[in-house]
Each structure stands twice: as C-alpha cells, then as structure tokens.
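For this depiction, one protein chain was excluded, whereas all remaining protein chains were kept in their positions.
Entry: chain A
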Amino acid sequence: MASTISVTNNACSLEKNTYAVSSKVAAQRKQPHGQHAARSHAASLKLSASHRASCLKPTCSKKETRPRKTALQAAAEDVSASAESSSGPARYGYVIANAKFMLHDEEHLAELLRERRRLFLEQEREIDFWVVPEPAWTGSLPSNVKIGKPSAAVVSTNLTWITFLKLRLDKCYKGEMEGELADVLASTPYEEEDLKFAPPKGWDAPYPRYQQDWWKLFAP
C-alpha cells in the first residue's frame, strides 16, 4: 500500500505545472461563446519547433517551421486585438491525423480518452485534453506534413501525455504550439456528415462499433 501511495504522490508532483496551466485554461473556457468564436479567427498561433520528439532519425530532429498567416487571419487580428485576454498564451501539445483514423478506425482512442476523463473526474482534476475536429490551425503545420481531410486532433496542456498518445497511435503527426486556448480549440466549419465513416474493409467483429459521435464528449 505504502508504495502505491508514494507512486501516486509522485505523479501529482510531476504534473503540478500542468495543473497550473489547466486551471488557467478552465478560466478561459468560461468565456461567453460569442467571444470564443470571434477570437478563434484571430489565430495568432505560434507553431514553434513542431517536430517528432519520438523520432530517432537525425534528419527530422527539430525542424523550425514558419508560422503562416492567412489574409483573413491577419485582418481578423486587427479587429479583435482589443479582445485578447490578458492571460498570456499557453503551450499545447497535439497529435493530428485524418479524422477517419482518429475518430473512427482507432476505437481504442475512445476508450483511452474515456478512461482518462473518468480518472480526472474521480480525482476532481480539470480536464486538460480535447478532441478538435478540423482544427483551424492546420494551415500552420510544417509544409512537409500532409493531413487528410477532414482532420482531427487531440490537444492537451500535458505535453508528456501527448508523447504517450503518439506512441499509441503512431500514424499521426505530433507537435507543440503556443497560443490562446480558444484558438487552439477552434475548428474550421465542417459538415457533420463528413465525420461519418464506413467500417474498415473486412471488419467482422462480434460487437457493434462505438457511436460515430463518441468524440463529442471531448470536443471543446
């Protein structure tokens, strides 16, 4: 028993920083929805040093990427500059891939996120991870990264956990970014129908698949 307790304490202290960030994040999340949406266009995202941390090849270590800004983003920034919140940008980790892979084929992702949510609720921790369909910031990804359309990302303030997710999912791109939560969680408009998929070829399971919209529990 003693060893179990010390292990848990250890986990808490490791995540102290994460807690601090996530409570700030929570405060931001309480903003009225309208403002949330308006600011999402002012994507002043700095996608810095997006690289595959787990990569063992020297060729792809730490590739600095150029933040790209669309004309719309630039214009929106002027308009809503005054609406910027005073709490500075936080650092987020993400994994991103095409939505069929993330939200449909990999059903264990649903289980993993539910399990984590259950733990967070039990321990009264602020949820610090989200599923973002069609993230608004895909344009800022490094130019050699191609993500199938529609896309989906899992975003978290816990960068170490994102490394674990990448290890689990493998066939996705892992990166980090700095920005306001609202921007990080913003989606470009999409059709609900585009996020519904047929089961993989030859899928013959003794059970039905999870509901297509399981991920909405984790959407911003």
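The rule we apply is simple: a contact is a pair of C-beta atoms (placed from the backbone, for glycine too) under 8 Å apart; a residue touches a chain by one contact, two chains touch by 3 or more; residues count from 1.
Going forward, contacts and distances are computed from a predicted model.
Trainee: Which of the following names does UniProt give to the chain that is not shown: "NAD(P)H dehydrogenase subunit 48", "magnesium-protoporphyrin IX monomethyl ester (oxidative) cyclase", "DNA repair protein" or "GTPase-activating protein"?
Mentor: In UniProt, the chain that is not shown appears as "magnesium-protoporphyrin IX monomethyl ester (oxidative) cyclase".
Trainee: Out of A:Asp170, A:Asp194 or A:Asp213, which is the one that touches the chain we can't see?
Mentor: A:Asp170
Trainee: Tell me which stretches of chain A touch the chain missing from the display.
Mentor: 1, 3-4, 7-8, 10-11, 14-15, 52-57, 59, 96-98, 101, 108, 111-112, 115-116, 118-119, 122, 144-148, 160-161, 163-164, 167-168, 170-173, 202, 204-208
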